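Missing here: one protein chain of the complex. Every other protein chain is in place.
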């Protein structure tokens, strides 16, 4: 038996949804109630139901046939798209938003210099890893909680919201207390207990696609986040594993367009990790914006050759500044605007330092 | 500066290792001490050291140049290979060991019937998932702790040790209190906090290779387990993602041979999840044994068509019995023996039921 | 409208097939007649036809529903499998047949020494490339026609039939005049004009799977050969491109089992090119036999380090001899026999040298 997804106005109460569920029960059918952010959603089987009886129940604003496994991320549920707010930035409203910073937080000096540099270039947020999941236990694993504190200081300094990775469920609450958005890394994006914890954290989540994971499985991982009550989810394409070795991963820019077609969630692209080569970051950033990405995540390091983690792929601030200029020009060509955080705010914050 | 891995006799004490480390410090060099199971291992830079001074220190039984990132799993450290003991089974001593059972524990009746069937066919252990990480939150997620209790009952009934998946760090202790070996699933095998917790659990770990993860990265994940003090690790090949769609994944049997050459850890193969097609399990099992696998992990279900998880890939007990007969014949052809648990024990246990 | 494949006895004449086609035409339906070797095959739509009228026509010995794109290679057409005869060797009758020799013919001395060595080990045929398709125009392209002449000499010397690659349609006739079987290389296996020419050459063809080509597309390429009138086709799995870099390609041994299930054509495996590492050839050869391969294609070179082409992957004759011993033992374990060419013949031939 096929099912329908009923999407209600945000004003509809839990009691009214329960009344709908009761109504389906009387027809011998089980339904399931969710919230897509504050939007009530009911998945119900296609049973004939007595409209005389259900007449007093609130009508759905949208009815969508349930196809495949994807429910809450389905674009049909919210055709206008979801806008995710990370600090003052709005991802998903048509603007192009750049988050940049070092791959890993290493020292106060390194982080602040990188943060200042990217802030001056007009980014909307600062990226930086405090916890670094590494293939080898002998590699630098991040400054951990100290790194998180430094990120908070960098935010005060620059006014930029911070996005940082969380690596285990019992860290979520503490990281979420400081960060403006949580990042789920490619290696952990099918760690379902982490996803559930992150979905309950109450702040936006940037969900990276695993490098061996399909588009639909990525939407399945997003479903865990949405299902836990969080619709503030950004999907991030960062390259998949293929036979080609000229680049570290193969950035799947088609996936950006497919994500946008299949889901209402905004999409970010990380060209730095995908390519692993600084000279490819500029062309891939422009391509990502052109293909429809809502946001970019770019590694910038003041001294890439000294980076403790993935330094080979980081851009120099001067190259990044140039890229930002080109991106702004391209944005005009495709009728979009850069999602700049108001400069005044930053000026004020900087004045306070 | 290049480094050397010094492997010591198990009788060498921590104090003696510390004396070696002190000795290197005097030469201005940092060394790192590990345990590979009960074997002391010291990674030290190649500094000229005063043999007059170090003459009273215990000599290493083996010195191996450190190449690449792999340390503790390196075959050079233990050329004879590691034997992993799961209940009475010995994996890595040349025998061929089959673990079988249903993908997921669903009901007492289903588990017991499947367990009895595979026990009769001469397996050395029972597999069964109590916690099932699933791509969709709406799929059956396993019976969880109830499933674990049922597995313990099935062990009492059949005498077979049980291997079951653990999905989050804070579950490890409780799962390890019941299971005979922990399984780390393909989607969690770069969940490094889970690896560290599993490495400290004190029982063997079956580490599945991720479907987008290289051979060397898999050894990196094993390094986390060994580094946490556990050398009872079995690596499990279960197929990688490729463009071929005739099989669910592409079973990488070359990887089995490469793992055996690069590492001392025993290797298991899961042909059921790799192929996703029951009729391919028999040929792939035989091929896995021929290529050098120490163990097999096979889905057997009494009623595959009713399975709540991955049922399409499970074998019927009758087909499995036939496969075990063929495997035993092939084992003779390649000069190996089946790792049968003594039948008497099982007979006794069954008599007690 | 669905179609049926009608398979007739080899005694059925072209006139009788035409009568069947005429019969279908009267029913307003188009049919297509093929030969699978000497077996007449008719693909006809499922139209109701007047059995009173068709009663005098020869009945098909088998009727198979047409599913998918595969027609002539479909196992349902010849469930007992096709036996391909290359010289005295019979591929596809259950025996395990090894073809070995150098990747490229380089000199008389090198070829003869390699040929003698593999002949002594009990191979059924000699491989050797006279025409070498190379990624770079500056690499050794083979001795070409001179290489073919040397192969003919090596056959006289050893009694072994020779398999060699053909690279362009207008070479087919001349290569086929000398060789015992044509090889279509992985890079040319979707060169459809070459396939058509090879299908008309009147000698067996070894069709290598392309490293980016699916199982079904490989059967599509085989279809071109069968469609051209040649059913003496061996499919050869030689590894596919994946993200794993520890081996040159990923040998897809599941594909061997799938080919055997979907098609009646015998299957060969080339572990040398797949792995690119001599120490992996032995385990992969044993695995290939265990998974059901009918034949092996193995690079053996008397001085691998001096080889002009792919030398790094070639086995030494001594290692190859050992492998052949192990393969014979494994064959017994799986109830199969080695496809040895009668030793007497070779002895005689050698005596004549």
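Residue numbering begins at 1 within each chain, and the chains themselves are lettered A, B and C in the order written.
Assume a contact is a pair of C-beta atoms (placed from the backbone, for glycine too) under 8 Å apart; a residue touches a chain by one contact, two chains touch by 3 or more.
Computed from a predicted model, the values in this text were never measured in an experiment.
Every shown chain touched by the omitted chain in the complete complex is listed here: A, B, C. One of C:82, C:158, C:188 or C:340 touches the chain omitted from the figure, and that residue is C:188.
Considering A:17, A:143, A:225 or A:240, the position touching the chain not shown turns out to be A:240 (whole complex).
Of the candidate positions C:108, C:134 or C:303, contact with the hidden chain is made by C:134. What chain C contributes to its contact with the hidden chain is residues 69, 71, 133-138, 167-170, 187-188, 190-194, 210-213, 217, 220-221, 223-224, 227, 240-241. The chain not displayed touches chain A at residues 212, 214-216, 240, 242-247, 250-258, 261, 274-275, 279-280, 283-284, 286-292, 326, 329-335.
Touch with the hidden chain on the side of chain B covers residues 212, 241-243, 245.
Here is the rule we use: only the chains that are shown with their structure count from here on.
Averaging the CA coordinates per chain and comparing them to the mean over all protein CA atoms picks out B as nearest. For the pair chain A and chain B, the distance between C-alpha centroids works out to 35 Å.
In terms of their C-alpha centroids, the spacing between chain A and chain C amounts to 51 Å.
Counting partners per residue, chain C has 212, 242-243, 245 as the residues that reach two or more other chains.
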